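For this depiction, one protein chain was excluded, whereas all remaining protein chains were kept in their positions.
All chains are identified by letter, namely A, B, C, D, E, F, G, H, I, J and K, in their written order; residue positions are counted from 1 within each chain.
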Amino acid sequence: MKNPVYKLIELTGTSDVSMEEAVENAVKRANKTIKDLCWFQVVETRGNIEKGKVHQWQVTIKVGFAVKP
Amino acid sequence: MKNPVYKLIELTGTSDVSMEEAVENAVKRANKTIKDLCWFQVVETRGNIEKGKVHQWQVTIKVGFAVKP
Amino acid sequence: MKNPVYKLIELTGTSDVSMEEAVENAVKRANKTIKDLCWFQVVETRGNIEKGKVHQWQVTIKVGFAVKP
Amino acid sequence: MKNPVYKLIELTGTSDVSMEEAVENAVKRANKTIKDLCWFQVVETRGNIEKGKVHQWQVTIKVGFAVKP
Amino acid sequence: MKNPVYKLIELTGTSDVSMEEAVENAVKRANKTIKDLCWFQVVETRGNIEKGKVHQWQVTIKVGFAVKP
Amino acid sequence: MKNPVYKLIELTGTSDVSMEEAVENAVKRANKTIKDLCWFQVVETRGNIEKGKVHQWQVTIKVGFAVKP
Amino acid sequence: MKNPVYKLIELTGTSDVSMEEAVENAVKRANKTIKDLCWFQVVETRGNIEKGKVHQWQVTIKVGFAVKP
Amino acid sequence: MKNPVYKLIELTGTSDVSMEEAVENAVKRANKTIKDLCWFQVVETRGNIEKGKVHQWQVTIKVGFAVKP
Amino acid sequence: MKNPVYKLIELTGTSDVSMEEAVENAVKRANKTIKDLCWFQVVETRGNIEKGKVHQWQVTIKVGFAVKP
Amino acid sequence: MKNPVYKLIELTGTSDVSMEEAVENAVKRANKTIKDLCWFQVVETRGNIEKGKVHQWQVTIKVGFAVKP
Amino acid sequence: MKNPVYKLIELTGTSDVSMEEAVENAVKRANKTIKDLCWFQVVETRGNIEKGKVHQWQVTIKVGFAVKP
Partner (left out) sequence: MKNPVYKLIELTGTSDVSMEEAVENAVKRANKTIKDLCWFQVVETRGNIEKGKVHQWQVTIKVGFAVKP
């Protein structure tokens, strides 16, 4: 397709394991309703602490995908 | 729910009264179509001037809410 | 309408001609599904290189439009 | 007028009451010497503390206005 | 005092009323344990949403105060 | 001249044709009242949309020029 | 508690294993002297290289915790 | 190739015609000594003014290319 | 004076000696036409190189001063 | 050596496993041609998505190393 | 020590002589109460103007030091 247009949406994925899993969870969820996800960019990394340990990794990403012409 | 995923959308609320009301108006409008709004972050504050007075406060916020698993 | 609320979406338009056309293509596409587009802001300008030449201009913009009250 | 040009100046307004009043004071003052002020953007919010209380809100804004052709 | 040195600490004040009150609450609390608070700068403004309304304003500020020589 | 001092002013130029023309229009206007303009830096690129097309390119620049000693 | 106030401190955690462990180490250390740690935000990620390999991950975070009223 | 590594270099291209030509000139020059240029990102746009007109567009870009394994 | 308003202007001072002298030169020049200069903030530090040595320090500052009520 | 000078280069490492491996791959590659790598800083984290999963982690880093006197 | 943790505090040093002395004054003061200061980063450079001259350099730095395990 000539001159494709992409849309970017912003999601926060979470995980109690790792930053990577937090991103994967956001991507997996986006894939349920959006086809043809292309790329992501990490916007911010935060997290919750409980009992002196990281309880939840929270990684905010922008996900880009081609919109139909 | 384990490992929730959140979506962030960007809105500009307006008010002729205050920055707070501009935010409230954006949140109130988002609440009409989206359930379970969780948090917001102020992105930018601008405004219109008419006759040498602030005529409209324009506060752009990101609003986050949990998406269904 | 008193105290309108605007939504901003993020799009990457592309063109093999110019930055302006990349923006125009993103705006044109947004106009197919959204009425009353009001303004845009350029977020980032990138591009693809092939055979030592710019092959595709990629301009990411935020597009703002009034949401129904 | 076709292709108007705008100038932006930077002002810090102050108030012992609120951020909004600090902005209003800067706009009011600009209006004394400049006609046709159009818009403002908040650049920074600071303040003075005296006796453990906010004594003065200091909001720095850019104010835009059309210059004569 | 010649060549004073200042320390800056970062606090998040909260309020269910306004951004100003959130800042005031942070300043008031800092004043309990630190003397001679001098100034603050707003770093970030966020908030919690409950039942479609802003439930808590959260303003993060840096507070500066002179340290004893 | 030894150790020249420069002033920077901020302008938003507009054009219905291109980003370049928007910059040129701001520079042309500044040249009416200021001599010896030296350089510019692009600060922000925005625009108006009407009927689903870019109606006005708005490019904000800083323009630098030497001030008389 | 109504209108809690939070303090943020900045720490750099290190690890020879992963970014996550570097964060965990900073949080674990903070927990020794501060109760009720609530959240963290990643500020910067750096590291040392020795013999052509990453020898130490260095992740700077802000850690937030409620201060006593 | 599995897990390619890319290098980014920073160049300022110039043109007396347009921003796009300034980028093209930088890319064209990089292509003389580097094979397989992949992409670019615009970092900054500046320019020289002479006789009240833009005399030279100066666009700084980062150019990325795969390095040999 | 209650609720003073301040204006900020942007200047680039130069010096062949040091960054401090570049700032001093900009302040000295501003003082010729503006009374009651209050403070400055460094915005950017650049310089010219000639024959492999720093030939000119260029420090861009914002200078703030109270405007008459 | 007195007053060492360091050079920083920018690389994007990739991995289908983790952010850490992407950084390691960039460092490993740099080590092939540059001796005495000292440190790195993460500049940006992006990635490719294929079939709804993260297919490639792309971490851009700056790598610093001492240059010979 | 394996996996040391560092704390960063923010200080504003002042001097009527130079930026370097302002930094030195902040470091010297921090050294009175904190052992094993390791590094600093300049965050912001400002200053006071009196009688058209720089009266006080104000340099804000972050100072890092290892915390006890």
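One rule holds in what follows: a residue touches a chain if its C-beta (ideal position, glycine included) is under 8 Å from a C-beta of that chain, and two chains touch if they have at least 3 such contacts.
Just so we're clear, the structure is a prediction, and the values are computed from it rather than from any experiment.
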- Message: For the chain that was dropped from the view, give me its touching partners among the shown chains.
- Response: H, I, J, K
- Mind pulling the chain K residues that touch the left-out chain? 18-20, 23-24, 27-28, 30-31, 37-42, 63
- Touch rule applied to chain H and the missing chain gives residues 9-16, 21-22, 25-26, 29, 60
- Against the chain that's been left off, what residues of chain I make contact? List them. 18-19, 44-49, 52-54, 57
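Methods note: only the chains that are shown with their structure count from here on.
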- Item | Shared chain contacts [chain B and chain D, defined touch] | E
- Matching interface for B-D, options H-J, D-E or D-I, criterion over half of contact pairs identical, gives D-E
- Most distant chain from chain C, judged by the mean position of its C-alpha atoms: K
- Averaged over CA atoms, how far is the centre of chain B from the centre of chain J? Could you give it in whole Å? 38
- Query: For chain D, which residues are shared contacts with two or more other chains?
  - Reply: 9-10, 18-19
- Message: Let me make sure I understand the interfaces: which chain pairs count as touching?
- Response: A-B, A-C, A-G, A-J, B-C, B-D, B-E, C-F, C-H, D-E, D-F, D-I, E-G, E-K, F-H, F-I, G-J, G-K, H-J, I-K
